[in-house]
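Read through the structure below, which is laid out as structure tokens, and then see the notes.
Every protein chain but one is kept in place in this view of the complex.
Let's turn to subunit A:
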């Protein structure tokens, strides 16, 4: 009897420890997802225009799941210490619901990360950057946001186009229909700009002289943060779920051993 008592005490201790870790991870998940949703790199308009912004939905779910995990972990600790069957049953059922939501979030983030390819953004950029014939208000708003995002992106990262300035030469675009090829082989923001926002050497930029125009593409600047975002939500969530799996199994075992 004493030995099994010790065993139960150890299990209790482990479960309390497991729940503490779940609580802390829940808070970390919430913080991480709030960080991603706040869009520090300002890339959300690009995703929104591709109608493929489910990575943000996954992050939103992550925020609420994190809170839920924290609250449930407290419930779990109380239930384990009091050895209360009802509390623990409620805990297990609510945890399973939270588990399902977090699973959805991880799988969504991982799946939609696979849709992020250079061609996706190339098509968006060529279709929307500085487009003037817009159909409705929604279109106007989206076009403005895509144009602003690209302008800021090209300015801050000293880059041009998705793969390079040749994107503007290789394909037709909305930009090309309003700006002649001779005056604007690529947009002005592809030029190296001085402090006042005008090109340092306009002729050098039009010619494509190294040092007067940005010759590298912006894809790294776009996909880097998005990959971090997607993998952060997906794999951290996966790690939490693996740990939660073990804790839940232990809790189920503990529950079945409580005297009714």
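Operating definition for what follows: a contact is a pair of C-beta atoms (placed from the backbone, for glycine too) under 8 Å apart; a residue touches a chain by one contact, two chains touch by 3 or more; residues count from 1.
We adopt the following convention: contacts and distances are computed from a predicted model.
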Hidden chain of the complex, named as in its UniProt record, picked from "Hemoglobin subunit beta", "LLGL scribble cell polarity complex component 2", "Cytochrome c oxidase subunit 6C" or "UPK3L protein": "UPK3L protein"
Listed residues A:107, A:192 or A:221, member touching the removed chain: A:107
Pick from A:57, A:90 or A:120: which residue touches the chain that isn't shown? A:120
What does the interface between subunit A and the hidden chain look like in terms of residue numbers? 4-5, 8, 83, 89, 92-93, 96, 99-100, 103, 106-107, 110-111, 113-117, 119-120, 122-123, 126-127, 165-166, 169-173, 176, 180-183, 185, 203, 206-210, 213, 215, 234-235, 238, 241-242, 245, 248-249, 252, 255-260
